[in-house]
Every structure is written in C-alpha cells, then in structure tokens.
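Complex shown without one protein chain; remaining protein chains in place.
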Amino acid sequence: MAGSTFGERLKVTTFGESHGEAVGAIVEGVTPGVELDEAYIQVQMDRRRPGQSSVTTPRKEYDKIRILSGLFEGRTTGTPLCIMLDNTDMRPSAYDDIKSMYRPGHADFTYEKKYGIRDYRGSGRASGRETAARVAAGAVARKLLEHRSVKVLAYTTEIGGIRCGTFDPEVIESNMVRACDPAAAERMIKRIEELAAKGDSCGGIVECRISGVRAGLGEPVFDKLDAELARAMLSIGAVKGIEFGAGFQAAAMLGSEHNDQMDANGFQTNHAGGVIGGLSTGADIVFRVAVKPTSSISVPQRTIDADGNEREIMTKGRHDPCICPRIVPVIEAMACLVIEDHYKRQAALLDQ
Amino acid sequence: MAGSTFGERLKVTTFGESHGEAVGAIVEGVTPGVELDEAYIQVQMDRRRPGQSSVTTPRKEYDKIRILSGLFEGRTTGTPLCIMLDNTDMRPSAYDDIKSMYRPGHADFTYEKKYGIRDYRGSGRASGRETAARVAAGAVARKLLEHRSVKVLAYTTEIGGIRCGTFDPEVIESNMVRACDPAAAERMIKRIEELAAKGDSCGGIVECRISGVRAGLGEPVFDKLDAELARAMLSIGAVKGIEFGAGFQAAAMLGSEHNDQMDANGFQTNHAGGVIGGLSTGADIVFRVAVKPTSSISVPQRTIDADGNEREIMTKGRHDPCICPRIVPVIEAMACLVIEDHYKRQAALLDQ
Amino acid sequence: MAGSTFGERLKVTTFGESHGEAVGAIVEGVTPGVELDEAYIQVQMDRRRPGQSSVTTPRKEYDKIRILSGLFEGRTTGTPLCIMLDNTDMRPSAYDDIKSMYRPGHADFTYEKKYGIRDYRGSGRASGRETAARVAAGAVARKLLEHRSVKVLAYTTEIGGIRCGTFDPEVIESNMVRACDPAAAERMIKRIEELAAKGDSCGGIVECRISGVRAGLGEPVFDKLDAELARAMLSIGAVKGIEFGAGFQAAAMLGSEHNDQMDANGFQTNHAGGVIGGLSTGADIVFRVAVKPTSSISVPQRTIDADGNEREIMTKGRHDPCICPRIVPVIEAMACLVIEDHYKRQAALLDQ
Partner (left out) sequence: MAGSTFGERLKVTTFGESHGEAVGAIVEGVTPGVELDEAYIQVQMDRRRPGQSSVTTPRKEYDKIRILSGLFEGRTTGTPLCIMLDNTDMRPSAYDDIKSMYRPGHADFTYEKKYGIRDYRGSGRASGRETAARVAAGAVARKLLEHRSVKVLAYTTEIGGIRCGTFDPEVIESNMVRACDPAAAERMIKRIEELAAKGDSCGGIVECRISGVRAGLGEPVFDKLDAELARAMLSIGAVKGIEFGAGFQAAAMLGSEHNDQMDANGFQTNHAGGVIGGLSTGADIVFRVAVKPTSSISVPQRTIDADGNEREIMTKGRHDPCICPRIVPVIEAMACLVIEDHYKRQAALLDQ
C-alpha cells in the first residue's frame, strides 16, 4: 500500500487534497443487499463539518456527499462504493504568502522532504479535510455494525486542562464540544473562546467506548485488535497518543490490581479496556486518545523558508481553536472500520 | 493477512507456540549482499532471553537461533531468511491443573472464544515466547539500518511507580532493569524483588528513541510513521498505550507551546516526538509505551472455568515479576522493522 | 483486498458500474514531480472508447477523463491521483426485458450467485466499461515507464480464424482492428462485418511485446513477473488464456530446442518470452492472450430466468462484434501497471 488504503476485508481508499477539486473514499468489501442511502451517511458528515458551531472553524464546506457506485435500488451491491465530496469555499490565494514557508506544527516541511514537491494550498493531502472521506466510509461500516448491534461512541473528556467529572451519554451531542459532562462542557467552551480571541489553540482528550462486540474478535500477534485501533487512531493527524483501559496508569499498578478477575457474571473490572492478548473480551472496548492543540494559530512564530532563511510566520485563515469536537466523529469512523473489518476476518477464519 | 505477518517491503512472518517444537520468523525483502551471521542476531536474542538476571524468569531458554535459508557465504541473498529457535525446557505438564480455567490477565478466555479450541500449554500463540521470533527478525532490520546510520534505543523510565530522573544511555545495559538512571534502577530492582517475594508483579514505562532517521520518512494518511509504530508497539502483548513526544501532555498545552518552531539549526523543540503529519521531521523519534504488570502472579485470584463455574486460581510456573527489562529489545526490534520497511517504501516511491 | 485493487507499490483501485454515475480509478504510489496532464491520459482513453470505428460498438461514451487529485501545477505530487469518467449515453431501460434472465456468456448468473443481488443495467461491475478506469490508470504507469525507456505494444494477431503473416508495428494504429499485418487486417474487418450483419461475434488473439525492460525484474516464487502479467491479463473479462514465448508450443519441444542459449550478444533465441524463473531476461517480454468472442449477440439463445424457467433470449443493445481492437489498449494498460510496479518493488529491495 502507499498509505491511502485501510482495512483487509472492509477496505477503504481515500483520495483528495484540501484545495483540490474533491475528496472521496472507495469502500470495498461491503456486504451486499444492505439498505443504505446518502442521507444516512450525511448525518455523520454533518457532525464533522466545519461551521457547525461557534467553536469550530467558520469555513463553509457543506460536505454534501454523493454515492457514485455500488448502490442499486437503495441497497449495496457488494461492489465498491465511491463516495465523493466536492471541495467548495476554497480560497487557495489565502496561502500565497506562506507557500515558501513551513508552518510550525504542520506537515509542510515533512511533505517537502518526502516528495520534493508540495501542494501548498492549505495542507494538501495532510489536511484534516481528508478525514471527511473517512467519516463517509466509516458511516458505511457503522451501518453494517448496526446489524451486529455494535455501538461506537466517542466523546471529549478533557479540553485545555478542564476534565469531565461525570459521564452522561445523553448530553454528548447537545453541547458544542461533545463532552460527556455538561458542566465541564460549559467551561471548556469558555476556555476555547478565550484562546480563540488570542489566536491561540488548545488540545484535549477524547475517549471512545465500543459496546456489543463479541468476545474473541481480533487477530493474534501483529493484527491485534488494540494494535489496529492504535494504528487507526494515530493515523489521524492531530492524535499523539492512545491508551486502552487503565493505560498508562497500568505502569504503576500491581498485577493483583490490574488483572481483571472473572466471576459467573463475567469480568469484574475492565482495566484491560476490553482487549486481552489482542482479542476482545466481550466487555466494552475503551480507549483514550491525546489530541494536540491545533497547529494553525494567529500568533507570531519562528520558522524557516525553503531556502533555510529564518522567518516569522502568523497563520491566517479560518481554523478550529480546538479540534476535539470535530475529531469525535472521525474517531468513531475509524473505530467502526476496524471493528467491522475484524468481524469479516473472523468469518473468513471460521468458515468451513 | 491472518495476523502473523508484519511489514510491506521488509516483511516478517512469525510462527510457533510457547510449548510447541519451535518458534521462528521468515524475513522477506532483505537487501541482498549484506554481511550477516547468526552471532549478530544472537546478541539481541540474549538481551531478550529469560534467566538473564535475578529479576527475570528463571526459565531456561537459551534461544539459540539457526538461519535455515537466505544466507550464502556470509551474505544475504535477497531471498527469505528463515530463523528458527527450538523450544527447550518445556514443562507442559505444569499447566495441567489450569487447562480448563481462564487465568486472569491472560488470553486464555479470549483465545477460546475466538478459535473454539485452545493450546493450554503456557499461553500458546499468545505467549511472550513469540516475541523471540520478532527479536530475531528485528536484528536483521537493525543490520540494514546500520548501513543508514539509524540507531534505535529503548530503555525503562518507570517501574512500579519509581521514575528515572536522569538519562544516561551508557548505564542502560549495565543494570538489570535497563533503566536510564542508575539510582532509580537500584530502587526498581529492590521493588521488583519485594513484589516477587509476595508472588505479585508490577508494570512500567519504556521509552524508545530513534535517531538518524532522514526527514520525510513515512507515508501519509493511514500508514503514517507514528501510526505504524503504534500498531507495532500495541502488537506486543503487555503494551497498553503509546504516546509520541509530549503525548498525553499535549492535551493540556496551547498551540503556541506545542508547535515546534524552527530556526536555521532546525527544530527548536521536539514536542511532536519527531513525527509531523505522519512523516519524520529529522529530529529524534521519541515515544513511550505503557507496560502492564505481568499477568502471571502467585496470588489467589477469582476466575471461572470452561463450564462457567467460579473458581480460585493461583498461577504457578516461572514468570517475570516485571517484563520491562525483557520488553526493551522487543520494542527495539519492532521499531527497527518499521523504520527499515519505510525506507524501502520511500525508495519505491521515488524510483524512476 | 476485495478484488478492486491491483499492484503493490504502484497501486490502482477502480470503482463504478456500466450504468451508474461514473467509473474511475485511484492511483497510489505515483512518483512525485512527474509532468502529467489530462491530455496525455486522454490519448489512451480514445484508443479504447466505443464508437471509434465501424467495427466497434456505436455506443457513445466520450470517456472524457478528469483528474480530481494528486496533481499540482502540472506535476504529480506523490499523493493519490483520482481519475474519473462520467457515464453518459446510459440507456438502462434497454435492459428491462432481461433483468430476470441470465444472458449466456455474461456474468449475470455468477454475480447473482455471489452477491444475491444484481445491478442488471448492462453488466454492472462486470462490464467492459470498468476497463476504461484501467486504461486511465495504465496511462499514468505508461508515463512513468517513458522515463525508463520501456515500451509496451499490443496488437491483434488473429481474428475469426484469420492470422497475421507479417509484423509491421507501423500499421497497427492505422487499421481498425489494430492488427500487425495490413492485408490480414482487411480480411479481419470483412469477417467482422459479415458476422455483425448476422448478429454474431468472433474472438481472436492479441500479442503484447514489452521492450526495454532491464534484466532481473520481477520477484521469485509467487510474484513472478509472468505470473503477475498472467493475473493481470486474465483479470480482463474476455481473456481466456495466456502464453509466454513459445507458450503451448513448448509442450512439444525438446529441452535442447527450447532453452535459449547465450552468446556475447545475449540470448540467441527468445522461446522463454523474456522471463526465466519469473524474472526478466532483458530480451523482449512477449505474450499472447486468447480473446473470446463477445458474449452479446443478436442470435436467439437458450437460457433460464431467476425462477429457473427455460427461456429464449436475444441480447439487444449496441455491442462490439469483436473486442480485439478495443482490448489492445486495456492489455497495454495492465502490462504498464505490472512493469512499473515491479520497478518500484526492485528499488525497495535494493535500497540501502
């Protein structure tokens, strides 16, 4: 693979740059005969799209998807779904003054080193725009998981140092930061607004909980379920870490504390985060990802240009002061893709 | 893939169970004409093998490797290297009394749910024994990276709540826990010995630093260098989390703090951990992994048997009270495999 | 993979059905910095498109391609190229009367057995229309091969029992059947016209010659260069066989005849067809494919419907009485993809 393909039996290939004509995804291996329409996918797109609230970028991408193939009379045919989003509201000229400078925190420098050429309009292929294609593909996986009664739910637990103290799944979609604690959410929003006013940004933590997964899902050794979820999450540009269950806390625990003991009702605790030996235990799969502060800030920073000269840069444009609210559906999309893919792999293994 | 293969251009497939006849690895895509011998690989094996110190399991696997193919007159031929280790000192009968019970923290339950059948001698395929094959394969990658002047170094930074305060690369291999701070190492060893005496175990944190990697290595989108390192690390059974650079600390940082600014000498900081947009920046690649406490403990625990009856279990056998010292070479091996594979992928991309 | 992806380092994924909205290809792993434009690709599309001569189907697909990503200021960026073709001149209603019957020679029956659902408009995903996406992708590979001075040339050598007796590369594109013998071409055209008048069709043989390939290209064992070319060619719906060099004639030859002996000028003969042990010899790679007669004919045939009832069917619509002329650019496209992919794989192997 050359980096744009994900999955083995449910397989996604994405294409597109932030300021090209379109972005999109091809989804292969979709179970045939499943009811699906554009509206179902659009619901997820709308959760990711910019401009949805006062704490997200005011860029207006309506992210209206079109399904170009793989559907017939309202059902999947088993052939590749091509889902496309036209890029609109592009203002490439906004990037003219930075085309020869490397924006701190962005992939400008690394892309130029890799390819020797760089599409400097926005972040090109490294743009968060690419994740729109993932959300579209993930919605297809989500539909397949509905048939398995698997639920994937992500939510913000920390932003700018403010942590959620309670967990109420009902409030997640009703606050602008998609936090699981409404009181914390209010403080988070206020914090973001303060930082946005200064042109700065902040990071956070997003937790994901996958419930209803059968025990024994995943592959041993290299394709462990947690390994593939980790790869999926770290493939999101802003994510800098992941931990399952007790995670980094496990480092300070004893074996007698960390081991999840069992009784007739199942596991008594879930320090493992629902995965042992790379396979699901049947308990909820729980992981948290570290989200870095948005790199695009309107604060002067030091950098160099393509000739190695030291320069000062101040990113203009319309950006998210905190990406957590919009990364939530991306995380869910990637999780859906991993889980559904592994169900299909398990079916292949057991088939006889 | 069915889980036992890793890598795209430098590709490893492992086989073997803890108490079967042998474990081993096939390494494909090795650059031809490179000098290599069994002794070079054996050095790494000896760093991983049990019984190497008083804080590791006294099981005696000498882990003597044999290269069965792919070498001719002291050089690689470009065809697959098969590296094999016979299993010795097997005492499968030691597992008779637990063959119908699920050991807490182990993959017994999940393997049975996945496969409907379980090799109950030791942990079968889920055993840490499988990582011996990885270390052998990683040594081949390490040899190839020597030609690129890339260095991969892992070391313990925390065990049982005790953290290293200094970083001295020279002391790592000279203390039994492979910690980077000799004073902390002494306290860690004492802590492990106390816990071992009680039949308990503890976890820790291992950091890995990869230096000398060219800027621009990695693939965008799904095959980001950090995503693949994350997958590689989480594929090690005891690892429960990973973070790059500032990692989870990034969640509480501002963009103006986290962004690594540049001057004529390069990056002024390395909060990104050497990877931006999934591509190497040229700075050291730095990540930390959370290592859970060893699951095998000689403390009574509650569990169930295959018929669902509640039972008490106390794992006997010879186990590591803390796996950090022996996981260090495994982490290095996996890192070597990822980095060398990406060099080869980059060569393919640019070739014309 | 789920069948729609081809290649390892230069990788193509196609999507689209004959009567959906669009077909297209995503090409990953393209060398960055290479000059490319839509016109270059369009040349190949025009060689494949219907309606180009009196012996091809009069269906009017202008096959105008658009590049949606991966290009910037006239050069490839190294990110995925998405190349799309809108479907036009669709007349799905033409298929209403056959929607519950299986057309002989078509994949109607097999698709329904595989998927349990079938897009009965045209041949859906099994349509020759899909090969338009391959030709587009192949043109990208062809551009990369130009930099290597590799040439890929296919041509008709037999149609309807009429064989070429001479080989003149200059005449291939100037006769409607793309034959290498102008006199034979005239007779072939006449034969096709006769059959078309009766509503029948005929098959043929197409030869492909790849010159300029370095010696030692290909991978051993399963990914032999001839094995991958065979897969590529048999993946074209109408192809029923392939042979390299002496091919099936080799069955009646002696070792002393078939072995290609060498002298200071290289190989004295090319019975191997340019591939020995799965690797290129440096001589021209030569193979021939058997092309079956077009399945769509306007002659009454027996079949069954979805309920198992015996029926008579007569395929209406606008079809090619012989697909050889239009399969020539498809064969070249697939050959280009295989060869360029193997150059990139070789670069990965040798890189150090």
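Descriptive notes on the structure:
Just so it is clear, A, B and C label the chains in written order, and each chain counts residues from 1 on its own.
The rule is short, and it goes like this: a residue touches a chain if its C-beta (ideal position, glycine included) is under 8 Å from a C-beta of that chain, and two chains touch if they have at least 3 such contacts.
As the structure is a prediction and not an experimental result, all values here were calculated from the model.
Contact with the chain not shown here comes from a single listed residue; of C:150, C:195, C:285 or C:327, that residue is C:195. Per the touch definition above, the residue from C:18, C:69 or C:295 contacting the chain not shown is C:295. Of the residues in subunit A, those that touch the hidden partner chain are 8-9, 29, 31-32, 34, 78-79, 144, 147-148, 220, 343-352. Summarising the interface, subunit C meets the missing chain with residues 1-6, 8, 14, 102, 104-107, 109-116, 123, 125-126, 130, 158-161, 195, 200-205, 214-224, 226-235, 237, 240-264, 268, 272-273, 276-282, 290-297, 299, 301-304, 308-310, 345-346, 349-350. In the full complex, subunit B contacts the hidden chain through residues 1-5, 8-9, 11, 13-17, 20-24, 26, 28-29, 32-33, 66, 68-70, 72, 75-82, 114-119, 121, 124-125.
By definition in this document, only the chains that are shown with their structure count from here on.
Counting every residue number used by either copy at the subunit A-subunit C contact, over half are found in both chains. For the pair subunit A and subunit B, the distance between mean C-alpha positions equals 26 Å.
Between subunit A and subunit C the centroid-to-centroid distance comes to 38 Å (mean Cα coordinates, whole Å). Residue positions of subunit A touching 2 or more other chains, listed in rising order: 1-5, 8, 14, 114-116, 125.
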